[in-house]
Structure formats: structure tokens, C-alpha cells
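Every protein chain except one is present and positioned as in the full complex.
Chain nomenclature is as follows: A and B, assigned in order of appearance, with residue numbering initiated at 1 for each chain independently.
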Amino acid sequence: MNYETVVGLEIHIRLATATKLFCGCANRSGGVPNSRVCSVCLGLPGTLPVLNARAVSLGLRLAAALGADIPEVSIFARKQYVYPDLPRNYQITQWDPPLAVGGALVGGVGGDPWRVPLRRIHLEEDAARLTHRAGADTRIDFDRAGAPLLEVVTEPVLRSGAEAERSVRALQRLVRWLEVSAARPEAGDLRCDANVSVRVRGSAALGSRVELKNMNSSRGVRLAVAYEAMRQEALLAAGGEVLTETRTWDPDRCETVLLRAKEDVPEYRYLPEPDLPPLRITAAEARPALPEAPWTRERRFVSELGLTQEHAAVLTASRAMADLYESVLAEGASARNAAQLLTGEATALARERKTPMVSLPWQAPRLARLVDLIASGVVPAARTRELLVAILDREADPVEEVERRGWTVVIDQDLLGPWIETVLDRSEVQVAAYRGGKRGLLGWFVAQVVTLSGGRADPGSVARLVAARLSERA
Amino acid sequence: MTDLARIPLNEAARLLRTGAAVPADLLDAVRKRITTLDGTLGCYRWLAPDVAVPDRPPPAAAGPLWGMPGAVKANICRRDWPVDCASRILAGWHAPYDAHAVSQLDAAGALLLGTSAMDEFGMGSSTENAYDLVTRNPWAADRVAGGSSGGGAAAVAAGLAYFALGSDTGGSVRQPAHCCGVVGLKPTYGRVSRSGLVAHASSLDVIGVLARTVADAATVFETIAGHDPADSTSCSDPVAVPNVEIRGTRIGIPRGGWGDVTSAEQQRDLDGALRAMLQAGVEPVEVDLPPLDLALAAYAVIAAAETSANLARYDGTHFGSRHDGPDHGAAARAVRSAGFGLEVKLRVLAGAYVLSDPRGGDLLDRAFAVRDLVCRIFSTALELSDVLLLPTCDGPAFRLGEYADDPVAMRNVDRWTVPVSLAGLPALTVPTGWCVEGLPLSCQLVGRSLDEGRLLAAGSVVEAACGFQLPAEVAT
Partner (left out) sequence: MDQNLARIAQVERLAHLDLDDAERRLLADRLERLLAAVAVLESSIVSAERTLRGTCPRREDEPAEPAGGNPLAGALQDADGSVLTPPPGGRSPGHD
């Protein structure tokens, strides 16, 4: 039997607002439990929710960037269930219509573009954080209760763990790009659930859907979905039945484990939220100004600037990185060489300093000059790191620095000649061996000249000159 | 010599302004009556031990509420007060913040005496549904004070407060006002912030005013009304109670008159109120009212659904009564089963039933659509007329325990008030006279949305014409 995997994703993104969705408590994680709470987010008697304007505008920004339709009116609703992490025993979420419908996540450059249509995007509040300890009370931290979330739901069009992973990563890049969310899975800013089913390839009907939870990274999504698909296929192949249930991903044992069977599916008793009138979006709000999309920029880097897909991906990992890159180009640096510098040595230096690349005080004009210096061969590539450090730490101009340090690569024949003569004069044995056929010694001669020159001699020029010299000196 | 505690609020305010009395005089007079009568009447659930009485004359800018003792229904938050909603499940809980309406009263200098008695979580029409206290009608010891704001109405009637804040979801300010012979104002939905009002049915709840005269009610209303950013349903329209000329106002009366009203005396009183209006130059217009069965059905479904959701939070986790249990769910069940009274439980379960019905959202949508219809019909009636004249209730206050065997039948008591709540319109109960059994009767005036000014003007006309007086002595 040939099976096909069908996957849909529900991704929760914690919005980058200063305050919670319905009250003025700070929207931050970490810190003392229950220090960022108030009567409203605790759902005390008599309290009422008040909607955060910025949460709406961030949600609209993402919806617009995803090309979703934004209805004029959306409503909030109470999703009711009893659990210690819900202060009111209902969650305020959005029902019908939601903030946005449709749209798509896109990616892939060159000849391999992909597109994942979306079902809906809506606002909702987060629940409190629970800590369970065996044999003891559960601990509740309400600091997270009421934090603003955006839920993005895809259509069930993904066909593998890998597709799911790239979708999550693409969404993560986009929300950071738009400054909608910091989207750090390890901080809980980005949480993903997947609905996985399998069916015989070619069949139109969908198999039983299993909901997967607790995949705390895009890699986890890939592994969990892949495992689950295999589990379901194996079950069906053995003549069994896939049950509709909720399972959790165990990253240590690399398997999905039953969390909740179908019978326990809760009855949410949705009720339109009477404390919040309908949310009305103006035509102007529905079309916010947007920066160039990351996938557009990525494609442009490949098709117009001729970068490799790898370099384009790295340079569009964040908007700040792409902006930095293009600001270096604006100073006249060549596209490929600038890409090489930024994705290579500059990134390595940032990693070493444990600082995000884009937070370092690069100066685009100086970087551009450095790119030119390296490209023209005036500066040995080995000096690149030191020049970057000079730019960062001393705001040095790379051209001046090279002068100051005497690092200019020497290609001038008049300057190279004496060094070459010196080496050849003291290397009679090697010269004879070379002339006798050992052409491999050319590299040795070059190394000797470069060392003698204090590292300044350009190896390529030296090699040419030595070869010419040795062929003429008979 | 009239007891100082029994004169209208505005008269007491005049005494304070002229220096003929000081706030301590008012407070003493009221406290004396509380000491003498509250044991029998049960108006207050709790009295604040520390009411700061100003010992100087009112500042020049002070309004009529300055130094004025009043009561606050036990479901309206005041910081550090035991706002228990007459429920065991909130026993021991103290509100950490002030309701908007309460802070408005504070700013006006009012003296808030304590929490007034109510039916648990506002569910009931008799104030018999508290877990520990029954409120009696001041004018007949065997009768109810009405509900759910019975404590406030009885307090105002018997001189244990100059005014009281109540809450009205389906009639809970108007019906007790009717039972006790005082004025009850239910403002337009959204006129008074609900921030700090413990929610019963959120799209229906309104904070209302109980007072001895229409002018008194207007005074308190002007102080507590107004936009509050903490309540997303509060309206931004400016609050003004202009002096509206009543001559030429069209008064809407139900087509076919009050034939529906059960009590003949109540019908007679309504005729009297109408006559008073006509004599003041008002013109009568016959109007159609929404079909009662539809209105009551929509209310039943919407109120049950919202109530059920609003009361889900009471599970002892982080406030209110706690219970231990082997797990969170069991602890929640235990505290709710022990902490909620029967009426509350039944309504919460009815709401859960509606919302978990397979027809689910569709049912609720239908109820909302019927609600829209009710609004439209009232709108039409209030285009043809400016104020409606209706009964508040079919008859006078019923007996204590009358509905003990059939609590649902008590809901019929609200049949004149519920449709108005559904439409969110402002309404005013004005006492009109006495029935043969010595109990008050009233009429209910209903105005256009946000048109409290005209409503109160019409109420003044009825009040003046009826010459209603409360007895000197409370019944024992």
C-alpha cells in the first residue's frame, strides 16, 4: 500500500507587544511568578477585558504579509473549559469571523517554489504557566495568562515532516522580519501543534486525524510528524485502526505518546464575548505598509544579484541582515563578494563574540571598502578577520589600516623580484630538483617567498614569476 | 417632625449646603434606624466599620452627594469590602479594587455605608436567595422586598440609606423599587460602567439607582454615569439630564391597554398615571409591544448562557472559597456544589445545557436574532411615541416563600421588565399608590436609548401627580 501523509499546522505566536492582550500588565516572560498580574488578567469578579491596539495592528501586519483576506468585522468568543491555567475557566479567543482568512506561506527560490495555503489567523489570549510535580500540588504562574497570541492555521496540505519544518521556519522568519514577534521557540514565543493523518495515495477521503502537541522546535516538528506518519502507516498496514486522539511528542524517546483519547474531547461551549463589541477594521488598517517580503528579497538576491541559494538564505534570515547587506552594496561593493564576506568571516566573528551579527557596529562604507580590498587581491584573505576586528573595535578604515599595518599584498614585479632572487639563490638544490622535473616544488618556492616577505607577497603573482624565472634560467 | 433619615436626598443636601445640618447628623439619623430596624428588615449584609464623616461644611464645588449616606449592592466592588454577592462561594473574599460607579460616588463625597442585601449573584426576584439572610418588605413583614436588589430598595424605603446602587439584569432594580415604594432607575445599557459589577448576564447587566424621589435618582445617575475605558461596552455619549419640557411629549401605551395586568388595583393605578400625564399636556399613542413569549424565550436562553460562562470562574483556585480535593477538577466540583445555592446551580447548568446543545451556536444566534426583533419593535414604538407607560409588575409584592415550590414561576413576575432589559432601554419605576393590602404599586416608564432626561421628566410628572407618600412607621 502506498500511503500519503496529510499534515496541517496550528502555530501560536506570542506577539511583541509591551502589554497583555486585555490588560496593562507587562507582556514579558521570566521573573518572579505572579508579579505581572492584575485583577483583570486574573479574571476576578467584576473585571472586564480591554483590547490592546498594538496586538491588533501586529496581527493585521502579519495577515497582510501573508496575503490573507481581512474581514471588516471579526468577533471575540469565550472558549469554555475548566483547567487550572485558565483564570476565568474560559479563554477569550476569536470565532467567526476571525481576524483574517486565507493567505499563504511561501518560500523556495529558483525553480523550487512552494506554497502553503492558510485557513485562518486569529487573536487569542494565552493561558497561565503550570508546573506539575509528582506527589505535590500543581503550581500556577499567571504572569503568562492573558499574553497576546496570534494563531495561524494552515490548510492540511503538507505532506511530510520536512515540509512542516520548513513552513514553521518560514513563518518564524516572517514574524521576526515584520517585528510581529521575537518567535523564539525556546522562550515559548512560537508553539506548534500538528494534525497528522495518513491515507492511501490517490484516495480523496482523509484518515483519522491525530493531534500532536509539545513539539518545541521546527526540528521537533519534523521528527514528530515523521514518526507519527510512520506509526499510523504501520498500524494500518497491520490491519489496525488509527484512532482520533491527541498525542504528545517525547523528544527524549523520539516517539509520540497518547495524551487524550477521543472520548475526552471537550465541549467548548463557544459564546460570543459579550464584554467586547465586534472588532471593526478600516480599509486603511487592512492594508498596512509592509517591508519587502523575505521570500521576495531572497528570490531577488538569487535572480538579480546572482547569489547562491545558500548565501541568499543566510542573508535574508532577518530583515536587519538583508538591510545590512544591501547597505554594503549601496556603497559600491560587488554583490557576490559582499555576500561572501558577510556570510563568512563576519558571521564567524559575530558567533565568536556571542553577539547577533546585526547588533555589531558595522559601518557599511567600511565593509564595502574591505570587500573591494579583498576582491582586488590587495589584501590577503588571511587578514580579513583582523580587519573586521579593526572596523568594529577601532572604527578603522580598512584601507588606512592595511597601509598602517603594511599588509598590502605585493604584486608588483619590481618589489617581488628581489625576494624571489634571494630565495632562489639560497635554494640551489630545490632549483635543480624543479628543473629536473619536480614541478610540485613551485609551491615550496612560493611559500618561502611569502614568508620572506612577511606574508605580503601575493602567492599567485609569486608563482607566476618564479615559474617564469625558473624556466628562463637555464 | 419627619425623621431626618427619611427626607429626600436633595432636601438633605440643601440642609447641608445651608448649614442647617452637618453630615454627622445625617449619618447618625441613618445609623439609628439601621440599629433599630435592620435586624428585622435585613437590608444590609455588611456595614463598613470606618465611614469617614467630614467634619467641615461642604466645599463650594461640592455636589448634592457630598456627605450623603448610601448603600452599595453586595455585587458591586469596593476595595477591601466583602463583596460576596450573597454567596457562600465568595465568603471571605474582599474586593481589591473599586467599581467605577463607586469611585464616582467617592469623588462626589458620598458616604458609603455597606453592602446591601441581594439574591445570590443577582438570581431571583425576592431577595430570599441569599445563603444567610432574607430581606423583608418594610411595609408588610410577610412580604418580599423584591429582588435581586431588595436590600437597597428596602433600605431606601425605610430610611436606612438616602440612596442605593443596585443592579438590574431583567428587572432587579425596578421590581424591588415597585415592591418597596421607591423610585428605581435602570439606565440605558452601557450608560454606567460595569467595571466592578460582578457579572451575572453581561449583555443585560446594568447598575441602577434606588432613591426616594425621581430627582434623587437623577442626581445619583448623573454622578455614576459616563464613559469608562475599563468597560468596552460603556458608551461615550455625554451624560446630561436636561430639563425636558414634558408638554407635547407622546406617551406610548400598549395597544389594548393594561388588560394583561393581573391586579385590578394595579390597572387602576396605571390609568391614574396616564391621566396625570394627559393633564400635563402629554399625548397618548397606542403602540405595539414585542410578543412576550418571544422576548422571554430569548432572554431565558441568552441569560442562561452568559450566566453559566460568567460563573465558571468560581472554583476556588485563586480567589474565593477553596475546597481540597484529590485533583483540581474534584476540588472545583466540591467548592461549587457546596458554595452555590440551588437557584444559582440550576441556572448555571441550564446555561451549560443550552451551550452544549448540538444545535449550539445556531440556537444562540436565533436568540440574538429574536433580541434584534424585540429591539426593532421597541424602536418603532419609541418612534411613534417618546416614552412608554407600562406596568412594572402585575401586582404588589408577593409573600415570602410564595414561590418556594416553583421558583420558575417567580420569573413571570419579571414579564414587564425583561423585554425592556433585552432591548437595553432606560426604564424608571415610579411609585403611584397603595393597594388595599397596604403595599405599594407603581408604573414603569421606558425611554429611548440614552434619553434618560425625558424619562426622568416624565417620571417627575407622574410623581407630582400621584402624591405618593411612604408611611411614617415601618411594619414589624
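Just a few scattered comments:
By our rule, a residue touches a chain if its C-beta (ideal position, glycine included) is under 8 Å from a C-beta of that chain, and two chains touch if they have at least 3 such contacts.
Not measured: the values here are computed from a predicted model.
The chain omitted from view is touched by exactly one of A:S29, A:S160 or A:N214, namely A:N214. Across B:A48, B:A62 or B:A350, the single residue that touches the chain missing here is B:A350. One chain of the complex is left out; on chain B, the residues touching it are 79-80, 92-94, 96-98, 229, 232-233, 293-294, 296-298, 300-301, 304, 308, 312, 315, 317-319, 322, 324-334, 336-337, 340, 342, 345-346, 348-354, 356-357, 362-363, 365-370, 372-373, 408.
Mapped onto chain A, contacts with the missing chain fall at residues 17-19, 23-26, 32-35, 37-40, 42, 44, 50-56, 73, 75-76, 79-86, 91, 127, 130-132, 136-142, 213-214, 246, 248, 259-260, 264-269, 276-280.
Methods note: only the chains that are shown with their structure count from here on.
Separating the CA-averaged centres of chain A and chain B is a span of 58 Å. Residues 75-77, 83, 85, 90, 93, 95-97, 99, 194-199, 201-203, 229-233, 305-306, 308-309, 312-313, 315, 317-319, 328-329, 332, 352, 355-356, 360-361, 364, 368 of chain B are the ones that touch chain A when the two sit in their complex. Interface residues of chain A facing chain B in the complex, by the touch rule stated above, are 39, 42-51, 78, 80, 82-84, 87-90, 138, 140, 142, 267, 269-272, 274-277.
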